[in-house]
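Apart from one protein chain that is not included, each protein chain of the complex appears where it belongs.
So, subunit A:
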Amino acid sequence: TAPRPFPWEPAQQAAGAGWAAPPLAAMFADGTAAGTDVESLWRSARSARCEAKSCQTGKISTVETAAQSHTCRDAGVQTDQSSDAVQDFQQEVQVDYTSLLAFLQRVEDAVIKELNKNWKSHAFDGYEVSWTDQNETVLCLHTLSYPEAQDQNLQVTGISWNATGSVVACSYGRLDDGDWSAEKSYVCTWNLDRRGLKPQRPDLVVDVPSSVMCLAFHPSRPSLIAGGLFSGELVVWDTGRTEDPVVWRTGMTDDTHTDPVYQVNWLPDGKHRSHSRLLSVSTDGKILVWREERDGRLALAEGFAIVAQQIPRSAQLKKLAWGEAAVGVTSLSFSHFDPHLFVVGVEGGYSLKCSAAAETLALPRTGSSVPLRAPAELTFSPHGGPVYSVSCSPFHNLFLSCGTDGQVHVHSLLQAQPLVSLQVSQKYLFCVRWSPVRPLVFAAASGEGNHNNRFCSTGDVHLFDFEKSSQKPALSIKQAAGERPVYCLEFNAKQTQLLAAGDAAGTVRVWQLSSAFTEQGPRELNRLEQLANETTD
C-alpha cells in the first residue's frame, strides 16, 4: 500500500503513483503518533538466568530395640538420730589421763583440807544475808466480797488460786445448815493483778442453781475451774467463755454422789497431758474419778468406796464403832512423792492412808457403772471429832489433819501414831494447809465451837512455824470482827507471800505474809527430817 507521505511533501513524491496533489490546507493536520515501546532488557536477561532446582534429604536409617533390667536391688539411706551432744561428753573429750591424774594429785590435799575446815567451821553460824527488802508485817491486802451473796447470808465455802497465781475464786454456799431445796449460790473470781480492782465487784460471777461446797482451779489451764455441789454433782466452768461458762457437768446420774461433794481435785493424767481428770470426795463414802467426754458430760472413769468393814483395823485403835455403813469422806490429799498414794479424812474422826492402785472391790456392790474399789491401807489414830481437812507436805512424807477437836496432828505416812499433836484452839478447825515454800510452816483456819476462851488465841487464821515454836502459833490473824469462823484458806503457789482465807461472813481476805513466812531458812529441810524422825523411835 502506499506509504504515508510526510505532511509537507507533496503526495506524488511519496507514492510515486501519481495521485493528485493534496489541497494545500491539509499540509498541517492533527495526528496522533503511536506510543513508543521500549522493551526491557534486564528482565528478560534476569529471568533468563533462573533455574529451577530441587533437593531432598537422603533416607534416614532407623532401628528399633528394647532393653529391660532383669536384676535389681533395693537400698535405703537414712540419717540416724544423733545422740545428744551432752550425753557422750565423757567419751568425746580427749582426756589425757596422766595430766588429769597429776592435776588431781596436786589439788587433792588442798581440797580435802578445805572440806574438813568447812565441816567444822562455825564461821557462818547464824549469818544470814537478806537480798530483798524484808517485809516485817502481815497485812490484809484485799477484802473481797460479793454483796448480793452476803445479803443472802451465804458463806464462803471454797477458795482456789488459779494456775498463774493472779486470780482468786471463791464459792458461796452454806456449810452450817444446808437443805435440799435448791438454794442459789455463786462462784466469784477476782483478778488481783488488774488495775482498778473493785473489791465489791467480782470480775466474774457465775450463778449456780445449787449450793457450791468446794472449788478447784485447773493446775495448768488458768481459766478452768471445777466445783462440787451440795446435790452431789460436779460442774466445770470456763471463765474465759462469756455466754455460758459451764463446760462439763456430771448431771444427776446413777454414778453421781448422793451426798454433798466436799472436795474436788484435778488429777494429773500421765497419758494425756492436756486433759486432766477430776476427783470428787463426798460424805456418801465414795471417791470418784471423772473423765471428760465430748458432749460436755463428765463420765465416771474409776472410783473408790470406803466401807467401815473394809477399813484395816489397828490394835492401837479401840474406840471405833465398826459397822457396815459407808464412811463419810470429808477431805483428801495426794502425796507429792507417790502419785498413787493419798490420804483421806473421815467424819468418824480418823484419817486413812489409801492407794489408787488398790485392787480389791468395795462392798456392797452398788449399782455404779464402774466397779468401785476399796483403797484403804492404814488407819491413823483418831481425833476427838470429825476430820475436816488433810494436807500432805510437798517436802516430806508427812501430812496434817485437823478436826472439830481443835487439834492438828502431824503424821508420818508410815505410822499410825501422830508425830506431833497440837491443840491449836478451842474452836473447830476447818482447814489446814502446808506452806508451799517453807517446809516447817502451816496454816490452820478456825471458828465456832465452844466459846471457852481460856486459850487466848482469839485469832481465826493461825500460822505455825516449827522453827520458832512447836507448841503455839507463830502468828494468829483475826480474820473478821465478831466471831465468824474461817472456813477455808489457800496459799498462793506462785506469789508465795499471799494467803487467801474465806469466812462465814462472805468475805475473802487476801493476806500478805511477812518475809519470815516466805523465805526458806538455810537448813529447814534438815529440821523437817529431824522432826519426822525424832518420834518414830
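Note that in this section a residue touches a chain if its C-beta (ideal position, glycine included) is under 8 Å from a C-beta of that chain, and two chains touch if they have at least 3 such contacts; residues count from 1.
The rule is short, and it goes like this: contacts and distances are computed from a predicted model.
Comparing "DLRB2 protein", "Trafficking protein particle complex subunit 2", "4'-phosphopantetheine phosphatase" or "AP complex subunit sigma" against the UniProt entry of the hidden chain yields the protein name "DLRB2 protein".
Of the listed residues A:Glu114, A:Asp207 or A:Glu377, the one in contact with the hidden chain in the full complex is A:Glu114. Of the listed residues A:Lys53, A:His70 or A:Arg106, the one in contact with the hidden chain in the full complex is A:Arg106. Listed by residue number, the positions of subunit A touching the unshown chain are 86-87, 89-90, 93, 95, 97, 99-101, 103-108, 110-112, 114-116, 118-121, 124, 128, 520, 522-523.
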